[in-house]
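For this depiction, one protein chain was excluded, whereas all remaining protein chains were kept in their positions.
Our next item is subunit A:
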């Protein structure tokens, strides 16, 4: 064991891929397009460049797995190019089991991600988890795993990161998950610690100096930093300032050759989960961003008069970014609606979003159905009601609905090149027949020959899975429902961001592009329900099915349906 870790450390110097971000256009605040390029070292087994056009998204993992996906689905899924792994679930064992993985790209290999296709980042905590936690210390963070809370020290984190060799690592951040409000003193401590902890991860790797083969001095760990400062704009400014400050003395020596911390930072991360939970923000009238999942229920939905970000959240992000260079990627986790994504692109210029909300929608049986920009003729909802952003497939109205999951997209099977409506390429809407099934005996070839002989030209796409089928799977508690819905929802999110990029890069004049984009965002807000009421109803239905399981379920459900009708 000790030996494998030693070998790992010896490899490190030359193994970091190089992450670059090229901002095609954009200013300090406002919509922007760019590309994030990950170039693996020339001697790596997969000599590939991964190119992600921004704005784009990442998908988080649960216990190291993309939720509801088997590995073959992760590899064949459309749209997934950045996967974030939260390490904390692995703290159940000491040392954490992934650190036993040998070979190059241990994190990719341990979890089965494709290093020619997937950028894999590593954070200690799950950015969507904002539950209350014991306080952090001066040099440790409280992390959560199934066996309880674990203290992770700076040294631990640094060694996990160096051993696992993620493409991108998130520096530890002192975000208080204790009961709010937090004192001025606590905030000050939080930004000081966060800066110091960042500096610790930016310390050069010892072996790098000896590595005569590392021709590129810039091949350092790619570090993203959480923008600390909580709900205080001044604390946020102070934190950003500390990143830009020229370092002297011991501090400078520690991170040599960096002149300031920001030089070693590859990107800025904003975890909205902590802000969503904060009482300070909850007081502002923003039901669509301030609700916590546990308090959501259909009875609580208020009619929503405005959909844009609260000035407060907006101001917080601006306060952090104001003094920082513009050409670094900005990542936001725990967004909760397409509306919020569009506003963050329009008003701030965020480059990467996490897909957690789309996965959660799949968890509770919602098939997303929206499109950006909204095509003409798509606006008329019945009775001038706004359209839902998806379908709650628990609803009985889908029991006989034999069409594919989205109205805004066609199934591959039904798509024609002449149609203006785009095709949804997901595994639910555009399933593809397997090309090379496993043979288990010599004679198995007969089973497959006959199939291919039948239809001389097999269609590219099989008929889509229908809403009626998904409705059935949800009510029978079949896991396949969630697999298909994650595949679909992720593609719909991908299409949203592709739509954004197309508008923003489709006009020679940047101001014109921005005006058109802003107009399309407004139109999107007018057409689609930003209160996301469909998610709340679905969550209630999901709970009903979950709790009704077991003997006598059908009777209980029939009874309930009768009660609803009365």
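In the analysis below, contacts are C-beta pairs under 8 Å (C-beta built on N, C-alpha and C of every residue); 3 or more make two chains touch, one makes a residue touch a chain; residues count from 1.
One rule holds for everything that comes next: contacts and distances are computed from a predicted model.
Novice: Given the choices "Anaphase-promoting complex subunit 11", "Queuine tRNA-ribosyltransferase catalytic subunit 1", "Ribosomal RNA-processing protein 42" or "Aladin", state the protein name listed in UniProt for the chain not shown.
Specialist: Going by its UniProt entry, the chain not pictured is "Queuine tRNA-ribosyltransferase catalytic subunit 1".
Novice: Among A:56, A:101, A:489 or A:541, which residue is in touch with the absent chain?
Specialist: Result: among the candidates, A:101 touches the missing chain.
Novice: Can you work out which residue in A:427, A:492, A:513 or A:538 touches the chain that's missing from view?
Specialist: Counting the whole complex, the residue in contact with the absent chain is A:427.
Novice: Footprint of the hidden chain on subunit A, which residues?
Specialist: The list for subunit A reads 62-73, 89-90, 92-93, 97, 100-102, 109-112, 146, 399-400, 402, 427, 431-434, 436-444, 446-447, 450-451, 462-463, 465-466, 468-469, 471-473, 475-476, 478-480, 482-484, 552-555, 558.
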